[in-house]
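Left out: one protein chain. Kept in place: all the others.
Right after this comes subunit A.
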């Protein structure tokens, strides 16, 4: 695939350095643990899956990483485009919000949390461009058409608003809306949750294609181990707020070390 105009993240010296470093990330809701003492590093181009049963702390951790929820303690650092490692929670709000709408993407389980439901698909995709100063309607529209095409939404739907879209289309629109600024890191929280199996499969294929074409780094939360296997390089297993096992996805799923992971794998990964 021709990717020259997509500014893929070409390999350079900083590819050897982590994009995100998480040190002892901990979030309490009052006395209750959301997540505790989480440590890991994410490298450029890597796809990390966070798996675990309901209530294990996946969303809590993801929200802490993406600056949507301040951790109670711990440090989360991100390497910005000029190569500096920055503590996310020491950045000011303007810098954080800028990061969230340019360098990062966030794909919500419920499309209505990530889309403007009352404005057209074109404007949903164009919003980030306008937010960073795009002021040429024709160019914005052309870019929106291009992105709709990449997520397999027909050009003639560009002026429809997402309320007229199916669940799968909404998720694809949400993805286009996020990727239009060529982010380096995309967070996803159960992006295929609540969709029919066949719709899920198509969406997963699409995500997998985009991730490899664009060289994206992704942190994806899922309770579906099949999703983790299909998309991720590495998997992190959570239980009661703690990371109990981590490793290459194939290893974790084929040869789980922890009893809990073995249970998880055997109960869900039925052929």
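To be clear about the criterion, contacts are C-beta pairs under 8 Å (C-beta built on N, C-alpha and C of every residue); 3 or more make two chains touch, one makes a residue touch a chain; residues count from 1.
Convention: contacts and distances are computed from a predicted model.
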{"item": "Chain not displayed: protein name in its UniProt record (\"Thioredoxin reductase (NADPH)\", \"Cell division protein FtsX\", \"Alpha-D-ribose 1-methylphosphonate 5-phosphate C-P lyase\" or \"Amino acid ABC transporter permease\")", "value": "\"Alpha-D-ribose 1-methylphosphonate 5-phosphate C-P lyase\""}
{"item": "Sole residue of A:46, A:77 or A:127 that reaches the chain not shown, by the stated touch rule", "value": "A:127"}
{"item": "Chain not shown, touching residues in subunit A", "value": "93-94, 97, 116, 119-120, 122-123, 126-128, 130-132, 135-138, 140-141, 158-159"}
